[in-house]
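Here the complex is missing one protein chain, while the rest keep their positions.
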Amino acid sequence: MPEITYREAISQALQEELNADERVFLMGEDIGAYGGSYAVTKGFLEAYGEKRVRDTPISEEAIVGCAIGAAMGGLKPIAELMTINFSLLAMDQIVNNAAKILYMSGGQVPVPFVLRTVSGGGLQLGAQHSQSLESWYAQVPGLVVVAPATPYDAKGLLKSAIREPNPVLFVEHSLLYRVRGEVPEGDYTVPIGEADVKREGKDVTIVAYLRTLGLALEVADRLAREEGVEAEVVDLRTLRPLDLEPVFASVKKTNRAVIVEDAWQTGGLSGEIAGRIQDEVFDWLDAPVKRLNAPDVPMPYARNLEQLALPTADQLYDLVLETLQ
Amino acid sequence: MPEITYREAISQALQEELNADERVFLMGEDIGAYGGSYAVTKGFLEAYGEKRVRDTPISEEAIVGCAIGAAMGGLKPIAELMTINFSLLAMDQIVNNAAKILYMSGGQVPVPFVLRTVSGGGLQLGAQHSQSLESWYAQVPGLVVVAPATPYDAKGLLKSAIREPNPVLFVEHSLLYRVRGEVPEGDYTVPIGEADVKREGKDVTIVAYLRTLGLALEVADRLAREEGVEAEVVDLRTLRPLDLEPVFASVKKTNRAVIVEDAWQTGGLSGEIAGRIQDEVFDWLDAPVKRLNAPDVPMPYARNLEQLALPTADQLYDLVLETLQ
Amino acid sequence: MATRLPGAPALEREQLLDFLYQMLLIRRFEERSAEQYGRQKIGGFLHLYIGQEAVAVGAVAALSPEDYIVSHYREHGHALARGCDPKRVMAELFGREGGVSRGKGGSMHLFDKERHFLGGYAIVAGHLPIAVGLGLSGQYLGQDRIAVAFFGDGAVNEGAFHESLNLAAVWKVPVLFICENNQYAMGTEISRVSAETEVYKRALAYNLHAEQVDGMDVVAVYEATKRLAERARSGEGPMFLEAMTYRFRGHSMADPELYRSKEETQRWLGRDPIARLKDRLENADLLREEEYTDLDRRAREAVDEAVRWADASPPPPPEALWTDVYVGRGPVRGRDHA
Partner (left out) sequence: MATRLPGAPALEREQLLDFLYQMLLIRRFEERSAEQYGRQKIGGFLHLYIGQEAVAVGAVAALSPEDYIVSHYREHGHALARGCDPKRVMAELFGREGGVSRGKGGSMHLFDKERHFLGGYAIVAGHLPIAVGLGLSGQYLGQDRIAVAFFGDGAVNEGAFHESLNLAAVWKVPVLFICENNQYAMGTEISRVSAETEVYKRALAYNLHAEQVDGMDVVAVYEATKRLAERARSGEGPMFLEAMTYRFRGHSMADPELYRSKEETQRWLGRDPIARLKDRLENADLLREEEYTDLDRRAREAVDEAVRWADASPPPPPEALWTDVYVGRGPVRGRDHA
């Protein structure tokens, strides 16, 4: 299988779906003439033309609302918000319209479209450009929220998202675009709503998604090497609907769990997951479920401070060891 | 002490602060000529004039942004968003500006203002007007989020909020405006960031806020009457900073906890609280921490369905008993 | 008897009588809604369309049945004008299974997909970008179809208004924006919150065609809409129509109406769109008193029937709580508590 980047995997999925279905089109800021702010759609405008690759004004609310309307009219829009920070400007459309129209219409009007966006910090972009806000959307009934951490999952999940009959927020991570991995050429899908055990182990369960999956795998290797501890790593992949069965199964085996997430802790997903674990497998737990989140501060610009503002491998390593004591 | 309503308590606090400080002013949609959509500011326009009671266009983003700027310029704005559902239109201002300017400016520029809004369902207002979104704001460093459940707390906390040097989201609940309680005339404050034990008990801890406090107290009485169970009820009152010490202390005594909240479960505060309880007082827990949230559906309009879409006293009663088994 | 109205030669008498009937239907429907609200058959917010009937009736009549319509929460009139069954609209207000949205939407969220009535929305201006998207879908698929959005003067100050008009203009989307300027947003008079009180002038900033019409004159609304809809349909891009009108009742049932004078209301009552059309038809010898009485009787009967039907429709089954959250996805969390 060819090894390609996360960026290329997403780009492939988009191209294949554009080729397969005339109703699929892209819209967003600077996706065309500029080639996409993360270069995912480079060359698309030339290849597909202005009808299907639509540069928009800087109007996040209209972008999402227009995609909703287009979906209601029978198209399959793939809208892009340059980063998840800007999604706050479109949050009304996402939460009050996209997520609710099917329900409010008594099931008459589905709203199938994909909203791609980019989450995360780590590039010194400062407080207004470095947030991980996906957990807010994961709270909303009516939305599907997907967050792939590998090139393989990115392509397969994006294809599922485009074919999904519901609104999907597709969250990419700015630090993953250069990550490489094996990705089949041509068509395949990864099902939405299934978490994935990315590494098997018997001593402790680590739950992660997006950037923190890499952290978890790195720490798991180090734990095996340095401490003889075998960590099982579960990648959530979909944040809504949240598939925790593999987590429960894993904790029944390991009796210990650590959750690691880029978001701020209060109201992030880690609390939900910890709450569910302690509820569902209470009798199997040998230690409290531990959580590693970003510290509760806006993202600072200075490189040294930013490094302190994101969960690190060392912190995770220590926390896992703490759980094992 | 006179008995007044939650609505009157809030109105009193506003008037007293308007009287005390010339820099305090109100702005929002229909707070003036209309008298406020929940009649909290009825008569204010006549009493204080157009300079201090400012009707705005329907422009949520500008309302909040303007309040931020006015605060930076030395005023003490009390802005109002008619309901928390509309706060999504201003979320960028709240999250990306209000919460971050102090930090981004390296501590130079504080943004002291109050944003009043109304949360909750139960009045058949349908999917777009019945949400409980306060937990999203409770995740954001830089914000203070206050959510009083009684007239006494409402007046005292609003006064604290107006004097607070940080941006405060002050969340009222649409079903509480007619609730009556004893409220001192004149000045007093309730400190921000302190949860409050509203009922003492030794058998189980119930954590609640806003509308669910009433539910919890009702259920506690019934439990005492019908089962001889003494529930301790903790009212969070402030959602950020979240004061869980009284909860931990309570659980150390009761060994059991139930959290009840109007919001959807995934990503609400109940997960955070359950996650923290099991972490901090793991060895004291005799049963998993249980949670009662709204079912994961948009709010339906039909009365019979809406009743099913909010946590009920019966559900809470059953869940507490389940915890006690 | 004459067959045409002076000044409106394109309209058949039949159609003019139908305008009258539809306005009466809406009027009676709203009056009964208010009454049923008082009896607590209807809950939540109820926003009556009384006084503005000429806008919905004139505008919707000028559209093709394939054209998409979206509206705000004051949308009973638009739904009825589009031909939604009054029985099912009333049942929706009652929160019953037979409602157009199966009781899950309510007064503010009427949907009737079959009639391309794609919803009432309760976030001010939140449906405007949706209209742009609907118009885009028609354009993209090469359909002969436009989208129409109804909204109020208050919506004009929302960012969504601005972004939608600009996007529609840039892409030349076939969408017709119809602003019903009833001069108040809840209790706020337009001049207190809008830098420009002639709303169509604000629309001109987007380089699109915009004009104003007397919203109390159903024939004028019909003709203006017809013209603008055809221009949009023929590729000229978005069009904007400001209909000057007035709501005769409060904003919602809770409104004490402290913010406007009796005299003002009285002045506008004198321009009642129903009475005006009636007079005009009578003067042109196109309508006899007993015909009018008959139309009104039919309207009242249809509404009586709607109320009876709605009341006989059962509430949605408890199971309905859990459906329609997703297409093709199983039960959702929280179900265990049910």
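For reference, chains read A, B and C in written order, and residue numbers begin at 1 within each chain.
Keep this in mind: a contact is a pair of C-beta atoms (placed from the backbone, for glycine too) under 8 Å apart; a residue touches a chain by one contact, two chains touch by 3 or more.
Just so we're clear, the structure is a prediction, and the values are computed from it rather than from any experiment.
Engineer: The complex has one chain that is not drawn here; which of the drawn chains does it touch?
Structural biologist: By the stated touch criterion, the chain not on view contacts A, B, C.
Engineer: From the list B:L14, B:L45 or B:A71, which touches the chain that is not on show?
Structural biologist: Hidden-chain contact among the options goes to B:A71.
Engineer: Among A:G107, A:G214 or A:P298, which residue is in touch with the absent chain?
Structural biologist: Spelled out, the listed residue whose C-beta touches the missing chain is A:P298.
Engineer: I need the residue numbers on chain B that touch the omitted chain, in ascending order.
Structural biologist: Touching the missing chain: residues 23, 25, 51, 54, 56-57, 59, 61-75, 77, 92-93, 96-97, 101-110, 112, 141-142, 144, 165-166, 193, 241.
Engineer: In terms of residues, what is the contact footprint of the unshown chain on chain C?
Structural biologist: 157-163, 165-166, 169-170, 192-196, 201-202, 204-208
Engineer: I need the residue numbers on chain A that touch the omitted chain, in ascending order.
Structural biologist: Per the touch rule, chain A residues meeting the hidden chain are 29-30, 33-35, 37, 55-61, 85-86, 89, 123-129, 264-266, 292-298, 300-305, 308-309, 311, 315.
Keep in mind that, in the parts below, only the chains that are shown with their structure count from here on.
Engineer: Of the other chains, whose C-alpha centre is the longest way from the centre of chain A?
Structural biologist: Of all the other chains, the one whose centre lies farthest from chain A is C.
Engineer: What is the distance, in whole Å, between the centres of chain A and chain C, each centre taken as the mean of its C-alpha atoms?
Structural biologist: 40
Engineer: Rounded to the nearest whole Å, what is the centre-to-centre distance of chain B and chain C, using the mean of the C-alpha atoms as each centre?
Structural biologist: From the centre of chain B to the centre of chain C is 36 Å.
Engineer: How many angstrom between the C-alpha centroids of chain B and chain A?
Structural biologist: About 30 Å separates the centre of chain A from that of chain B.
Engineer: Considering chain A alone, which of its residues make contact with at least two other chains?
Structural biologist: Within chain A, residues 92, 96, 103-104, 141-142 contact more than one other chain.
Engineer: Residues of chain C touching 2+ other chains?
Structural biologist: Within chain C, the residues that touch at least two other chains are 101, 103-105, 109, 121, 123, 126, 159, 325, 332-333.
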